[in-house]
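A protein chain is absent from this complex, but the other protein chains hold their places.
When the chains are written out, they are named A, B and C in that same order, and each has its own residue count from 1.
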Amino acid sequence: MLDPAIEQRIAASFARQRLMALYGATITAMDVGFIEMAVPGADALLRTSGMFHGGVIAALADSAGGYAATTLHSKNVSFLTVELKINYLRPAKGDRMIARGKVIKGGATLTVVQSDLYTTANGTETHVATALITFIRETV
Amino acid sequence: MLDPAIEQRIAASFARQRLMALYGATITAMDVGFIEMAVPGADALLRTSGMFHGGVIAALADSAGGYAATTLHSKNVSFLTVELKINYLRPAKGDRMIARGKVIKGGATLTVVQSDLYTTANGTETHVATALITFIRETV
Amino acid sequence: MLDPAIEQRIAASFARQRLMALYGATITAMDVGFIEMAVPGADALLRTSGMFHGGVIAALADSAGGYAATTLHSKNVSFLTVELKINYLRPAKGDRMIARGKVIKGGATLTVVQSDLYTTANGTETHVATALITFIRETV
Partner (left out) sequence: MLDPAIEQRIAASFARQRLMALYGATITAMDVGFIEMAVPGADALLRTSGMFHGGVIAALADSAGGYAATTLHSKNVSFLTVELKINYLRPAKGDRMIARGKVIKGGATLTVVQSDLYTTANGTETHVATALITFIRETV
């Protein structure tokens, strides 16, 4: 179970993220090495074809991944994205997008996270993208 | 020089992209196999540290890349992003971000684009990210 | 369970791969959407530090991934690697390397595979790398 102090620090940091506010994103679950976020399918986030824009999907993958990395640290740490790789697997149609970031390898300097992205429609999840992301710990 | 009919089609398609409108993005140059876009450093696009959010950078890389792919086609074609890989090179601070997408390899099915991202401050450009992106041509 | 005809076709194809023979690689398990391969830690495959060379690890990821893609097809199909992304997680020390390729998304044109790489030492597996790979089906 995640330390409540870490949970509060992440919630406070997330509340300051203006891009996430613009998207209407919320954190829906946290655990050690794990973050789940959701965003509703607002018009501005969709392509003209009605699918979530790939850039929005990548931003959620990145954000969920970065916070997943911070869950492993009891001190106030900050992570910068070194690089992100995302494969789009299926058309991202649905009324909500869910991002699940999971640490694959935590380290003193670098942390590698896998973020998986899903859309939901009528209560069913579809796996729409998967990302591998490398973060570097910033000395605050 | 780019065929004016292709230019108009791209301009019309870009005008329908709500995420690009939300970001305040504009196309600033087009050529055969090439698109340049710019976006002002509005508050909502920045992290709390004042840098452009990595997700915004990835979205611009993707959008410039996808339109660069369409410049090679005289017919009305549409491209889907298969996968995107981006390396963040330097802190993305500046009053404007510029994305330059350039086709490395056009093909009947797949097109590979390199998008380079720059921020400008006091008239100087800084290279802040580079992306390799694969697109697949959709049959419309 | 994998169709024996597919198993035989993969075994015959693998036997013709000279790079895999040079590495001493063998297929150790097959299933629908899944291939496991192993390679002994021969001197020529190691860096001067005694770790498996990153290029050997990438080659195994690619090979296991490509054959995992073919397990889904009853006809004689061939896959080309569109792109490969690999994260090296830990020093690849050990007396054997194992590659496990698993299809994430099969499609008519493109197939996406995740390959995970492990080294073994004293009977313990260490997760040393993870790769996301896109393949395109060739018409034979």
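A few notes on this one:
As a working rule, contacts are C-beta pairs under 8 Å (C-beta built on N, C-alpha and C of every residue); 3 or more make two chains touch, one makes a residue touch a chain.
In this text, all values refer to a predicted model and were calculated from it rather than measured experimentally.
Among C:19, C:32 or C:121, the one in contact with the hidden chain is C:19. Touch with the hidden chain on the side of subunit B covers residues 85, 87, 89-90, 104-105, 112, 114, 127, 130, 132, 134.
Contact between subunit A and the absent chain runs through residues 82-83, 85, 109-110, 132, 134, 136. The omitted chain makes contact with subunit C at the following residues, 13, 16-19, 21-22, 43-48, 53-56, 58-60, 62-63, 80-88.
What we mean here is this: only the chains that are shown with their structure count from here on.
Subunit C is reached from subunit A by a rotation of 180°, derived from superposing Cα atoms (nearest 5). Counting the residue numbers that touch the partner chain, subunit B and subunit C have more than half of them in common.
Taking the mean of each chain's C-alpha atoms, the chain closest to the overall C-alpha centroid is A. If each chain is reduced to the centroid of its CA atoms, subunit A and subunit C end up 29 Å from each other. Contact of a single residue of subunit B with at least two other chains is seen at positions 82-83, 85.
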